[in-house]
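Removed from the display is one protein chain of the complex; every other protein chain stays in position.
Going by the order they are written in, the chains are A, B and C; count residues from 1 in each one.
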Amino acid sequence: MTGNINVRISSSRTTLPLAEEIIRAISESAADGARQAYHLRLIMSELVTNAYLHGSYAYPDDFIEFQADFDRRKFSFSIINTGTFPVDMKIEPSDFPQVIEESGRGLKIVCRLCSKFEVSTLPDNKTLIKAEFDLNSQSNVDTIK
Amino acid sequence: MTGNINVRISSSRTTLPLAEEIIRAISESAADGARQAYHLRLIMSELVTNAYLHGSYAYPDDFIEFQADFDRRKFSFSIINTGTFPVDMKIEPSDFPQVIEESGRGLKIVCRLCSKFEVSTLPDNKTLIKAEFDLNSQSNVDTIK
Amino acid sequence: MDIQKRIEGDVAILNLNGRLDLSSAALLKEASKETIGRETGKMLLNMDKVDFINSSGLGALVSILKEVRNNHGTLKLTNLAPYVREIFDITQLSNIFEIYPDEKRALASFK
Partner (left out) sequence: MDIQKRIEGDVAILNLNGRLDLSSAALLKEASKETIGRETGKMLLNMDKVDFINSSGLGALVSILKEVRNNHGTLKLTNLAPYVREIFDITQLSNIFEIYPDEKRALASFK
């Protein structure tokens, strides 16, 4: 299936469940099979949760904006939120917190599942994150062991 | 609950189920109770279906754009599609097709459920439809007999 | 929308599951078509699992009703969820369709 969808949503605590439902629907439209749908949903869920949590919760009456673009081959997702991404942070898709840490797994999961992951800083204290998922090859999911 | 959401979606035949899922999620977020959720979903479903059917199906690679804005009192929905609304058409919320007609019920249902309904013509052969639903008073649903 | 067919006596029963909207309207019309071709022409749509219907879904049902009548058959609907039923009332289609609370009573009403 092919589709392009752009969503701009007020990012109060109460709208996160709505955003989660929307990404579930997007993942089911874009994916080929239940496992791929889970992976797409997870990627979007991590990025949307971060946009709410690290971005917009600190900025009341703010918005987040995300876009999904897909055909049979590739799923591209991008998301913009207010808030600055820590410049010095490195995200390694391996090396998950071994100790019992409650956080710090989101972007590692995303990097592990995606074929491409990019963070950029926009004017006005905004962060733009882009992720790509290869719908055709099993490569990104095969590496999971 | 309070929320504001803006969706722009490629309007091929294959994306209509995704749009339907999104409006289902919006209706559940905005409504107080299952019956109100059904009414909100129905209003949006009629308007989104029309945007696809009478608008964008004739214009390949087109987009439709809709917005929902709600608090505890009021639910506002607006939608834009390519395609011209027939200027001379009157929509009466009563007077449903008595004869066995397969179509022509959508906007009547919307008018019946909504407290406000407005069609305008935009430049570039676009149609803008706005609908409002009173979430507080039972007025618009009580009139159903 | 998922559609299951079965035969009870000389009545063809279609169990509908899911939402009945523009995307599923064509599917339902298609599934009804073979059934309408059957000799006795008695058809029952069980809508127990239809959680949503809009005017495109109503249009599909009207189209099926016309087809059934053209073939001198009978169409009955059963198990409408309350909010679905309400849309039939709003659009006055409750006056046109034969609607029964359950399959048992609908089956008994076929002569």
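As a convention for this text, a contact is a pair of C-beta atoms (placed from the backbone, for glycine too) under 8 Å apart; a residue touches a chain by one contact, two chains touch by 3 or more.
Since this is a predicted model, take the numbers as computed values, not measurements.
Contacts of the undrawn chain with the visible chains, over the full complex, involve A.
Listed for chain A, the residues touching the missing chain in the whole complex are 16-17, 20, 24, 34-35, 38, 41-42, 45-46, 49, 52-53, 96, 98, 100-103, 105-106, 108-109, 112, 144-145.
Just so it is clear, only the chains that are shown with their structure count from here on.
Each chain gets a centre from the mean of its Cα atoms; the one farthest from the centre of chain B is A.
For the pair chain A and chain C, the distance between mean C-alpha positions equals 42 Å. In whole angstrom, the spacing between the mean C-alpha positions of chain A and chain B is 30. Multi-chain contact residues of chain C (touching two or more other chains): none found. Within chain A, contacts with two or more other chains are made by no residue at all.
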